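One structure, as structure tokens, below. Some questions next.
Excluded from the complex is one protein chain; the other protein chains are retained at their positions.
Read from first to last, the chains carry the letters A, B and C; within each, the first residue is number 1.
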Amino acid sequence: MNKLKTVSIIILILVLVITVFVLFNYSESDNSTAEYYVENSEKDTAATNAVTAIYLNYRVYDSIFETLILLVSVSAVIHFSWRKDHE
Amino acid sequence: MELITGENISILIFFVGFAGLMLKRNVIKSIICIGIMQVAIIIFFLSVGLSPENVPPIDATGLQNVADPLPQALMITDIVIGVGVTATALSLFIHMYHQFGTADWEKAFKLRKDSEE
Amino acid sequence: MNDKSFLISRFIGFMYPIILLIGVYIIVNGHQSPGGGFHGGAVLATVFICRYLENPNQDLRIHYLEIFEKILFSLVLLLPVILLFNNISMNVISNKAYLLIMNILIGLKVCTGLSIIFYRFVFYEGGGLWN
Partner (left out) sequence: MNNILIYLVLFPILTGSFLGLLKCKKSLKQRILTIITIFMQSALLAGSFYVLTFVKNSGTIIQNIGNWPDFIGITLKADMYAVAFVLMSICLFTFAMIYQLTESHIEARIFSLLLILEGLIIGIFVSNDLFNIFVLIEVATIVISLLIMYKKDTISTYDGMLYLLVNITAMSLFLFGIGMLYKMTGVIDLTGLKDILSVFPDKKALIVPYGLMLTAVCLKSAVLPLFSWLPHAHATPSAPSAISAVLSGIYVKSGIYLFLRIQNVFSDVFDTYFLFLILGFVTAVAGFMLAVSQKDIKLLLAYSTISQIGMIMMGLSMNSVSAYIGGVYHIVNHAFFKSCLFLTAGIIIDAYKTRNIDSIRGVFKKHPIVAIACVISILGITGAPLLNGSISKYWISYGAKGWAEYALIIINIGTMAIFLKFSTILFGKGPDIKMNISKIRSLPVLILSVMCLLGGILSEPIISFLFNVQMSPNLIDYLEKSLLFFISLGIAYLLYRFVISKVNLYKIASRLELGFNGVCISMGVFLLVMILYIRVFAM
């Protein structure tokens, strides 16, 4: 039974990859938001590095949850690495 | 259009990771496969609208064909998510290993089902 | 457990300030050159890992680091809420100062977070005997 399972999964993956490639011919987008960032990130946020301007000024809401995920995964690691003689 | 572009490679790597998830019975290998899918997504995002003569978006207000800064900022967030998730999954795996004594999905599944009865 | 090896401690003694310098450099001018809070924090975390390589038996006082991390998180959360969301008029200098402070806060937080994870993994899983 195991042999059949692996063969069928490999076929499933190949079909998935082919369909994704076949359906994936698309037109490039005229990326308007990217030009905005490059043009006036210096003006709005006084940061020469546009990437820092984005993740600290335009999308700082994401970075807040970014640091929250670190805080939560630290408390998760502390909670899971519990040892019997700790209590 | 040439075949070897960032997107095509990342699609291939993504489905390699996805296939690894389906086939591998070891928990650690599943976590590694999730890491592989994470890397594929990062390659995909970074190669959006990328061409060899792109200039990094630092101090580039007036320049031509500058690299798009938005995916790079998003991928910083995604990398840190990958770190947080892998750290939690690994520490959880150590706990699971000590409880079930095996790193195999099927064996752990049987052990849990017996312990439930 | 693994006791202190002479070679590593000599070499780390030499490498220690250089890593610190690189980490602080990446954090501080994150808004001018490629880098920023997250990258610099990761480099700074290697400083703590060097400390573990230095003397593997000494554990880190996790409790204080945890409090420190929570305070840093609340600062990272409050600063944009106060400055950006209530659209206070920000000129160039205050913007640069805001970016600098945010980078430093995020850098320290990522550094403490990663080092806590590392020490927790080393001392309570691999290193510490799990009976």
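Quick notes
Simple rule for what comes next: a contact is a pair of C-beta atoms (placed from the backbone, for glycine too) under 8 Å apart; a residue touches a chain by one contact, two chains touch by 3 or more.
Quantities reported herein were computed from a predicted structural model and do not represent experimental measurements.
Partners of the chain left out, restricted to shown chains and counted across the full complex, are A, B, C.
The chain not displayed touches chain B at residues 7, 14, 18, 21-25, 27, 30-31, 34, 37-38, 40-41, 44-45, 48-49, 70-71, 74, 77-78, 81, 84-85, 88-89, 92-93, 95-96, 99-100, 105-106, 108-109, 111-113, 116. Although one chain is not displayed, chain A still touches it through residues 9, 12-13, 15-16, 19-20, 23-27, 29-34, 36-37, 44, 57-62, 64-66, 68-69, 71-73, 75-76, 79-80, 82, 87.
Annotation for chain C: contacts to the undisplayed chain at residues 66-67, 70, 73-74, 77-78, 81, 84-87.
Note that only the chains that are shown with their structure count from here on.
Taken as a graph of touching chains, this assembly is complete, with every chain in contact with every other. Remark: among chain pairs A-B and B-C, A-B carries the greater number of C-beta contacts.
With centres defined as mean CA coordinates, chain C is found 22 Å away from chain A. Between the CA-based centres of chain A and chain B the separation comes to 8 Å, rounded to the whole angstrom. Work out the mean CA point of chain B and of chain C, and you get 24 Å between them. Residue positions 48-49, 51, 53, 55, 63, 66, 70, 73, 77, 81-82 of chain A each touch two or more of the other chains.
Among the residues of chain B, those in touch with two or more other chains are 58-59, 76, 80, 83, 87, 91, 94. Across the interface of their complex, chain B is touched by residues 32-34, 36, 38, 110, 114, 117, 120-121, 125, 130 of chain C.
Partner chain B is touched in their complex by these residues of chain A: 6, 9-10, 12-13, 16-17, 20-21, 24, 28-29, 31, 33-34, 37-43, 48-51, 53-55, 59, 62-63, 66, 69-70, 72-73, 76-77, 80-82. Put simply, chain A touches chain C in their complex at residues 45-49, 51-53, 55-57, 60-61, 63-64, 66-68, 70-71, 73-75, 77-78, 81-85.
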